[in-house]
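Take a look at this one; I'll ask things after.
A single protein chain has been omitted from the complex, and every remaining protein chain is retained in its original position.
When the chains are written out, they are named A, B and C in that same order, and each has its own residue count from 1.
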Amino acid sequence: MGMVGGTLDAFIGGVHRRAAIMDGEIELVCGAFSSNPEKSKETGKALYLPENRVYADYEEMILKEKELSEGDRMDFVCIVTPNFVHYGPTKLALQNGFHVVCDKPITLNTEEAEEIAALVESTGLLFCLTHTYTGYPMVKEARAMIANGAIGKVRKVIVEYPQGWLSSFVEGQGTNKQAEWRTDPARSGASGGLGDIGTHAENLAEYVTGLHITQLCADLTIFVEGRLLDDDAHVLLRFNNGAKGILQNSQIANGEENDLNIRVYGETGGLEWNQMEPNTLIHKTNQGTRLVRTGVGNLSQAAQVHTRVPAGHPEGYFEAFANLYRNFALHVRARMEGTTVDPVYDFPTEKDGLRGMKFIDAVIASNKSDLKWTDF
Amino acid sequence: MGMVGGTLDAFIGGVHRRAAIMDGEIELVCGAFSSNPEKSKETGKALYLPENRVYADYEEMILKEKELSEGDRMDFVCIVTPNFVHYGPTKLALQNGFHVVCDKPITLNTEEAEEIAALVESTGLLFCLTHTYTGYPMVKEARAMIANGAIGKVRKVIVEYPQGWLSSFVEGQGTNKQAEWRTDPARSGASGGLGDIGTHAENLAEYVTGLHITQLCADLTIFVEGRLLDDDAHVLLRFNNGAKGILQNSQIANGEENDLNIRVYGETGGLEWNQMEPNTLIHKTNQGTRLVRTGVGNLSQAAQVHTRVPAGHPEGYFEAFANLYRNFALHVRARMEGTTVDPVYDFPTEKDGLRGMKFIDAVIASNKSDLKWTDF
Amino acid sequence: MGMVGGTLDAFIGGVHRRAAIMDGEIELVCGAFSSNPEKSKETGKALYLPENRVYADYEEMILKEKELSEGDRMDFVCIVTPNFVHYGPTKLALQNGFHVVCDKPITLNTEEAEEIAALVESTGLLFCLTHTYTGYPMVKEARAMIANGAIGKVRKVIVEYPQGWLSSFVEGQGTNKQAEWRTDPARSGASGGLGDIGTHAENLAEYVTGLHITQLCADLTIFVEGRLLDDDAHVLLRFNNGAKGILQNSQIANGEENDLNIRVYGETGGLEWNQMEPNTLIHKTNQGTRLVRTGVGNLSQAAQVHTRVPAGHPEGYFEAFANLYRNFALHVRARMEGTTVDPVYDFPTEKDGLRGMKFIDAVIASNKSDLKWTDF
Partner (left out) sequence: MGMVGGTLDAFIGGVHRRAAIMDGEIELVCGAFSSNPEKSKETGKALYLPENRVYADYEEMILKEKELSEGDRMDFVCIVTPNFVHYGPTKLALQNGFHVVCDKPITLNTEEAEEIAALVESTGLLFCLTHTYTGYPMVKEARAMIANGAIGKVRKVIVEYPQGWLSSFVEGQGTNKQAEWRTDPARSGASGGLGDIGTHAENLAEYVTGLHITQLCADLTIFVEGRLLDDDAHVLLRFNNGAKGILQNSQIANGEENDLNIRVYGETGGLEWNQMEPNTLIHKTNQGTRLVRTGVGNLSQAAQVHTRVPAGHPEGYFEAFANLYRNFALHVRARMEGTTVDPVYDFPTEKDGLRGMKFIDAVIASNKSDLKWTDF
């Protein structure tokens, strides 16, 4: 693969690289790691890339790689830049025949997202949006259980994503680049925490339940003085099957690390999953509680094929991320070989990306509205 | 004390009796336990009461006890009947000079509640509404910590009260009296789960934070076919200091037992408390997490005086309940002796009861409204 | 009942009183609360006892109460003095026809315990030793499950009782009476922590498994300088069915509150219970983990009859203690009425007390021995 963005000091670039190579199916062969050519070169060197595969910018990378032979050139582009630099390289890659893995969100706004979605459709290329959290084995298990009727018809969904790292005006201290671009409308888009983490919650809720949110009612807040984008969101949800829900995300939930979690209640049981202890899925009924654990007992095929080690050897964030890459690689290779892939090896696509952008739009619209319900 | 309601097979009557006598300050001296005189007598006998102190109905009890000498007669009335029989005995007791302990809710509707509140005011008598959950030591600690600025100005409150016991049409099976009257508008009032448990959540949120809810936006649901009252509530909250919140309660959260819980986030930290493991209060900041435990370390006076045993000896529901009774007894005795009581020995009053009734009204109004926000 | 010991400032006296009265079956009618007549009177007054039922010492109490009519006099004696004052009042009570409830340990040494056991046998009176922890519903459930083969033949038992409150030389500071007498050989007997809490662990292991320890290998330690009795014990165990185990208790496990816990592994499953979260019993098999919870699902009769409230309303230490008293009261009344009691309403007896004393002897002998195994 070829990487756009992801210098050594960028958090998410290293995550993508580790996730990509974990299963020995993907190799980093080239990159345009920074708009600063020096930093890009430095990164390429540290990653043991040959100098001629470290490019000045993504345009150069895509166009030069295209000229290489099929066996030599990168098979797909991986985009790990800040949000406002997702659209450009994605578009160019697709236009030049490269599959794309792109960090979330897909683009800066819905128009761009629709354009990308149309381009994926028209080119027939593969696009993976790294909604990491659906890569966990116990998320797969939850989805499989619900699909198989293990808790009956879904009635109620509570999904939360609290963090506390932006509890104060961190972005004004000049020391936290993450905080700076994530709270900057020009680089992050129309929303802050909602786009950054709220869409993970939305995606998780729909993925696990197999339902669609149809209406919502939102209360967005900027709690920290001087901040330009929302750092807290409370949203009531209604789903297409009549189920109801609550979504809340926050970056001012002081003391919370990264506590994405979901609870789903159906007619005959409930499920609970917490990202910070990802190898346990709690299955409750009025007759008792069962801990469903990675690697233990009779699990769905979906859970099994996304697990690498025996029970009790904790798998975490990297392994969930790597599941996305592994599945994407299987699809890329199947394309090359003209074969197909079992649908259990799934990954989030441009459709999830577009849906996320529309979710942001709907929440913002609802927040401005005096009416209770906004369609989604 | 004299008890109205609470036959042997009624759950809450036994709880009140155990809670009342726990600290040796209160004695059950008489009762009108049932509208069925036989059942009342039977209960009185099982409780070792003299026959002449077991009355046919609450009117008889209140009027006959009034005639006894001060040393002999009951000092207060305890009312543990279904909701629609709260107003009558409370009013008569107050009118005849008896203090009152009443199970929640205070009355069937707001008009009655206002009348009772006015009567308490005019008679100068004491009224305790048994919002049990604020009796836990770690709830006292949370309140004291927030009052002392331990987490800074409050920004965000999440309070939940999920249960699962009404996931199916239990009230139609003819075997569960609890389920029957709690889902019957005539006996329970205008709301079901909201009035039964949602008001506990509202009360807990306001008690712990010291704030008032000023606006809300509600989505009430009846999930179970045939049911007449709400069994699920999702409510967005706004507080008088600018804080925001979410309240949700449910009786169809399949597999949940009695999971009242609250999380409060302030500018400098967060607190979390779960009723099902009540002796732990979790204090989080971005620098780390601390478990505040009943009986351990430097706790507030409020936590200390509501704890009976050393650390690690779990106290539970009865002890929380007993804290209300003990505090009420201290106030009753202070009245008799013309002394005062340290405010740390607090208990919920008719004001909490009236506020709860208005909360129910506001949520129901919001639920019917197309507008997002309803004042409270 | 009549109480020996238990002034207002004594921890365990208040626990016994609350536990005894919880279910309305037992009333405190007299007491000899202290060797100091002033303190005894003061306590009696605070407990609303008539002056003539507050006695100067236990001899007076037992002899005077004996002279009262059957309906008036106490039905049994409750002994809550420090260890060295268990033997005397127990013996006198039994000799005068009173049943006895006695705090643990039964006596100061094995000779006394054997004498008491013989006296119980010869008088046919009832004796209850308050090994509180076997009163918890989930301990009852564990015992029932094992008896019913839920985990197969037991192979391995780990039982622990760590506390941290004696991590420093507390008894030398002149401010902690508990610490003083519990570390004083004259008042506590030949062992410290082992006798105080280790015997609870031993009793729990044998009660839950239905097995007997047959051999042990002990390493006792006094960690705190100046202390006269053991504050830590590590013991290997062998059971009569071939199972093996480990028992450890400590009062220098800094930061531990009162963490009695047990794990039992059989051929087909395992069980785990922790006193500090007593309403959960963890049932593990290689196929998965199940949380068995007080009040939830199909529990044994033994668990059900020792539970007072619905699921999710936590019961704790007082309720476990009260289960012992309630069961004892059922047996006392059955004696009066010439009826029998279902064996599910059990309580620890002088046999458990004698076994505990012998356990202490065996551990001390093993600790002194160079040989690995000491018979028990």
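Convention: a contact is a pair of C-beta atoms (placed from the backbone, for glycine too) under 8 Å apart; a residue touches a chain by one contact, two chains touch by 3 or more.
Everything quoted here is computed from the prediction, not taken from an experiment.
Listed by label, the shown chains that the missing chain touches in the whole complex are A, B, C. Interface note for the absent chain: among C:T110, C:S250, C:N323 or C:T349, the touching residue is C:S250.
Contact with the undisplayed chain is limited, among C:L236, C:L291 or C:V305, to C:L236.
Checked against the full complex, the candidates A:V309, A:M336 or A:L371 give a single residue touching the omitted chain, namely A:V309.
One of C:S34, C:N258, C:T289 or C:T349 touches the chain omitted from the figure, and that residue is C:T289.
For chain A, the list of residues touching the undisplayed chain reads 11, 14-15, 17-18, 21-24, 47-48, 163, 165, 256-259, 275-279, 293, 295-296, 308-319. Looking at chain C, the residues touching the absent chain are 151-152, 155-156, 158, 160, 162, 164-165, 167-168, 217, 219, 221, 223, 232, 234, 236, 238, 244-246, 248, 250, 252-256, 263, 265-270, 283-286, 289, 369-373.
Across the interface with the omitted chain, chain B contributes residues 286-293, 296-298.
Going forward, only the chains that are shown with their structure count from here on.
The chain with its Cα centre farthest from the Cα centre of chain C is A. Rounded to a multiple of 5, the C-alpha superposition of chain A onto chain B involves a rotation of 180 degrees. Measuring from the averaged C-alpha position of chain B to that of chain C gives a distance of 34 Å. Each chain gets one centre point, the mean of its Cα atoms, and the points for chain A and chain B are 43 Å apart. In chain A, the residues touching two or more other chains are 286, 289.
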